[in-house]
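Take a look at the structure below.
Complex shown without one protein chain; remaining protein chains in place.
Order as written gives the chain letters A, B and C; numbering starts at 1 within each chain.
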């Protein structure tokens, strides 16, 4: 197999992301590129505009805590049952990040508009909420096809890159993603495409059967790919591995304070220690 | 297997479609419900608004020729290499149908707006074309997020039903469609959902693996399902059977004249003769 | 018959969902999830059998969506989602909900919660939104929320085919009167009193002087909850089931 599309590591992907870039990351169930996230911190990325599609967890908390993020656009930051996003809360209180609070379907719709490269898209809901009140970039117009029908318009979101992680790539660089079509949306909406890590490269052609083709993200949407074994760790990956709960507990303890968080970064990001499986 | 969701035949599906209904049909490569189309003609449907998603072939020509159609919304009517749509041309010349000429992405985008139930969606292109000049239902506005940037708004399309055909249903009424996501769009956009025929019902659960799940249209979008073996005939169906070219030649001859078309209907629609495989 | 608080809530949720064809349950919601599974079981036992489509976010098995995360929201817009659950760090008497934060000045609130999730949209579109918040205190049920993630129904000309049908807590079930924009105390859970509800609610609400007690599950329902339903919800919420139904497995 000649894989000239394959990079050496997640650090090679992170090297492509300039300071100030707009980066999309996905939900914990969709394949989170945690190793690329750590690589971004190692490379010292700054002033990122983080678009959580449509919310995020540990990846956002790490990037915020490490000072990589200037702007955070999200519907929620949550670890679910696995603790609290202390670094996000701390940055908010310090006024260290600009927050663009949204609701999930607004981020999805804006990314869909991005993938269609239409400048805006209307969405129901939101009018009369404080979410809309704090988003001067959203506009309410009178539905031109209705009467006395106010409707919100969202500007399209086109990230520079989407960070994604998938179970495997085929020999041509197409990614198997199954039903996780959020990854398709994120990759299509991104101007440069996805920076993708995979657990492995398999010597197969995903387009050879209608079943695997249906669950494939085509290579044309991928800017760069590298293998990162357990690349979503400590988050789980579908049928492949479970969330590392013990590690989340450890993180929750350390990330309560800036010092503890610095020790966490030192150990697990800069020195690249992964908990044993 | 108890299949209480399964109807007896395509004629049971056609019985659900009232006169005047807005009906979506798909392209020849996506699984055309030809048997349901014939059943609609048998039931004598009238005044249909046919939405071709985003164009159509024989199914549209048959429905138009049989007098079922009042309004035709499409980007093209074509049999590809298999002849000319004589009944469409004849109806146009007689002024028997209202034509809403479009371009493929406009119909897709309007159906996407339908699936999101947003009242309209912007689209690039079209401005300055005679397509736009003849569509008073489309509006040009100034992009509220830009400057001196005219952009077209399309009203959403929400058909009442989508007519679709798929290789098989699983035991719970989910349909395997593979990559043919046009069928998902058509079903989601339709208020009542899809009227679906399948080649067979298989005693499997499409959601049991990530591969088959990725290529599945969930049962929640399906209004009614029936088995119709070779239900796309004389059009082909993916890996299952090829187009019946001899039958298309026969159709092309007969459909040149109203009389010939009437003989075709009598033989192949009302007397239900299918050419031998 | 000893019925736990969770069992009562699961049973109450199931009753509220029974009329539905399609229900979705958000993340971190084991009780709504179990209630939806019970309602689905009841619908399947009707004669003729009736299908209740159910999506439990975070579950791989009870999830039949194939178009990504946006599908839930599109489904709601299409009118294909009859019920959903929302909570809130604060809920006020006009059914405004706040999932963002309290105190301080936004965005530098004294307390910050995860965020609004899908509430700023689903609350307008889903016909039967059930507000579900176990904690029933004046800290949660406030006169006026500090931040409106999603506003309660109001007559402001905004497209709003959906909205809350009521609020279920550890103490009671409030219906919500959309015309009068007020909660109405409908039933109080066994072991609790109307007075207790008043004492712990920060907003005014309506209700007859004589409020009935929330119905308990019968033996059949209780056996279903403790057996098959507990086992089904364990796929998405193993820790919840280990704590509340240790004998289910």
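Throughout what follows, a residue touches a chain if its C-beta (ideal position, glycine included) is under 8 Å from a C-beta of that chain, and two chains touch if they have at least 3 such contacts.
All values reported here derive from a predicted model rather than from experimental measurement.
Seen in the complete assembly, the chain not on display touches A, B. Only one residue from B:29, B:208 or B:257 touches the chain missing from this view: B:29.
Check A:85, A:184, A:198 or A:255 against the missing chain and you find that the one touching it is A:184.
Checked against the hidden chain, the listed residues B:68, B:131, B:206 or B:237 yield one contact partner: B:131.
Residues of subunit B that touch the chain left out of the display are 27, 29-30, 53-55, 74-78, 80-81, 85, 88-89, 92-93, 95, 99, 101-106, 108-109, 112, 123-132, 134, 148-151, 179-182, 184-185, 238.
Touching residues on subunit A toward the chain that is not drawn are 4-5, 115-118, 174, 184, 188-189, 191, 207, 213-221.
Rule of thumb we're sticking to: only the chains that are shown with their structure count from here on.
Note: the chain lying farthest from subunit C is B, by mean C-alpha position. Each chain gets one centre point, the mean of its Cα atoms, and the points for subunit A and subunit C are 29 Å apart.
In whole angstrom, the spacing between the mean C-alpha positions of subunit B and subunit C is 39. Within subunit A, residues 109, 112, 123-124, 149, 151, 179, 238 each touch two or more of the remaining chains. In subunit C, the residues touching two or more other chains are 65-67, 73, 77.
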